[in-house]
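Submitted below is the structure of interest, expressed as structure tokens.
Left out: one protein chain. Kept in place: all the others.
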Amino acid sequence: MGDLGQIILGGITTGSLYALFLLGVLIVFQVSKSMNFAYGQVGMIAAFSAWFFYSEQGLPVPVALVIGVLLAVIVNSAIDFAAIRRIPAGRPGLDLVVTLGIFLLITAVMQQLIDANAHTFISLGADTRTEVAGVVVSMSDGIVIGLTVVTVLAAYLLLNRTSLGTSLRASAEDAGIAQAAGVNVRALRTATWAVAGLIAAVVAILVASRLSVDAFYMTPFLIKAFIAGMIGGLDRFWLPLVVAVALGVYESLAVYLLGASAGTPAVFLLIIVVLALVPKRFVNERNEVRA
Amino acid sequence: MTGTTMTRPRRDGKSPAVGKGRGVPRLLTRVAVFAVIAAVPPLFFDDYWVFMAAQVLAFAVATLGLDILYGRTGQMSLAHASFMGVGAYTTYVMSSYGYGPAMQLAAVIGVALIAALVVSVPTLRLSGMRLALVTLAFGELLAWAIRNTTDLTGGTQGASVAPLLIGRLDSSEPLHAYLIALVPAAIATAFAVHLGRTQLGRRMLAVRDSELAAESVGVAVARTKITAFLLSAVYAGVAGWLYAGITGFIAPPDFDLFASVYLFVAVVIGGAGTVLGAWLGASYVVLMPEVFTLAGQPNLYPIVGGALLAIVALVVPDGIVGLGRNVWRRIRGVRGDEEESR
Partner (left out) sequence: MSTATGAPHVRTEGLTVRYGAFLALRDVTVSLPAGGISGLIGPNGAGKTTLLNAISGFTPIAEGSVHIGHRNITALGTRRRALAGVVRGFQTVRLMERESVLTNVLVGTERLPQPNALAQFLALPSQWRARNRDMAAATEVLDLLGLARQAHRRVDELPFASRRLVEVARVLVSSPSVILLDEPAAGLDQEGRQELAAVLTRVHENHPSTMVVVEHDVDLVKSLCSYVIALDSGAFLRDGTPAEVFGDRQVQLAYFGRAASADA
């Protein structure tokens, strides 16, 4: 039990981080029908600048963390405000191109402002361990899984059980009609991007506390979350999140069974096989309005 | 059903519609312009800049390929540099087993095609942004493969590639490298220009602009996307072959995600969907880092690149070529001969 349990716990923790991160991608996609390629880098800003402020500038850790999170929220809102809203209609796919530029810009700027090296981050409970049924559980694992469950449930309840959620879903369905019905679509949209920025910041700080922080560490993470979203479908809610957790478990099982370097090819193989085998109707996005 | 009902006699003299006849002089003009520009680097610049010019030629093959995929077919690949890497590492492995340029090139094309088939066939029957994500994963896979095969590929430390020897030319000489690269670059350009005149090229444009309209006239949308992806992968592979031969040294960072993004920046800035834009983009991607290095600010290159990509995509989606075209149209408009349908 011990080894395998440990592996599965590690997978669930990583998968929870993918899922939490993906939640931010999903709400943005559903409200503004766009993908933000720079999303991982938004989180990186939070963690990297927090590290810079407490380690290099000597600010207290909580203050540094708050500054980092605020920066991420501001940057993510600014991406929507300055770029995504200005994409002309009739140019599908331009959101990815534009945010690809922002991705590059953020990476280069952070590298320039801080540095290009990897640094250890405060551990946030990664060192506090207890043993449960032969499996070593760190406080960080608990925080990650707990936070993911609570956030996802809160998001679900917010979207489906409150009037705010109804407004959100209405503006996701048809912004024009929602506007006419008295929903403040712009404010909702801005709020969604800000919340997504917050989620990215939290995930990035948690990831940094478990690994280390530099200007690039969120990119593999972003790729994994996007892949889960792609397999599960960006216009759904539960399925992509479950896929994200499953992807984390699959990855750690692959590493456990096939060796430390097997993660990347295993994930690649998985997407190719899933995309090749799953029926087209299941994985396709909503069709464009026909004729 | 063929065009057999189309036998109504032509009202001759009343159809200025399709300028035939213009073809040959225009072709000669283009060849002449290409030759004159191609003669500039070796005649007026020293070895270092000839070496850079040779790299522009290699990268032009790559950007032309990305332009076929993104500019014409509207599909986004974030692994174009990785496909260059496939070409470069295939070259390295083949040359380390003692095979010459012809066998290297054949292997490069074969391996690029196989890799492209694996990536594109499951992905491109689906719609949307999936290709971008799967190509991202492919880039990771290539980096992983190189990291884990140090004996074969040199791993993260990179590898020195034997120069290309073709006839009396030796690609370790900048001038020779330039001359060697000139031929594939010219051929790649000619094919890319020609593609615009084929139904295959028009299918790609139709798929980019409206899949519904494309289907309505009988275009096989998925097959067209896959064809475009295969073509772009072969272009990238050949570019990697040239790059390995010209620079003599390859390493994983040359072909990582950022390298792919830079190629993207190149195509978008130059002007997606145009051959000239791809060339401008290739010059940008090779010469711009040099300019920043000369200016003592090498770190500014990625910052400027990122900002340019976002701004150009938003403000001038047709890039430099589109900008030039607009200016030209305005000048023509002032002259007031809009009726002229050239």
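By written order: A and B. Residues from 1 in each chain.
In this text, contacts are C-beta pairs under 8 Å (C-beta built on N, C-alpha and C of every residue); 3 or more make two chains touch, one makes a residue touch a chain.
Bear in mind the structure is a predicted one, so any value in this text is a computation, not a measurement.
Peer 1: Out of B:A38, B:L152, B:L175 or B:V219, which residue would touch the omitted chain in the full complex?
Peer 2: In the complete complex, the chain left out is touched by residue B:V219.
Peer 1: Among B:L69, B:L195 or B:L242, which residue is in contact with the omitted chain in the full complex?
Peer 2: Per the contact definition at the top, the residue touching the missing chain is B:L195.
Peer 1: Give me the chain B residues in contact with the hidden chain, please.
Peer 2: So the residues of chain B touching the unseen chain are 1-6, 8, 10-11, 14-20, 191, 194-195, 197-200, 202-203, 205-206, 208-210, 212-221, 227, 231, 273, 318, 339, 341-342.
Here, only the chains that are shown with their structure count from here on.
Peer 1: Which part of chain A faces chain B closely enough to touch in the complex?
Peer 2: Chain A reaches chain B through residues 35, 83, 86-88, 91-94, 96-109, 111-112, 219-220, 223, 226-227, 230, 261, 264-265, 267-268, 271-273, 275-276, 280, 283-285, 288, 290-291.
Peer 1: Tell me, which parts of chain B touch chain A in their complex?
Peer 2: 74, 76, 78, 118-119, 121-123, 125-130, 132-134, 136-138, 140-141, 143-145, 147-148, 211-212, 257-258, 261, 264-265, 268, 299, 302-303, 305-311, 313-314, 317
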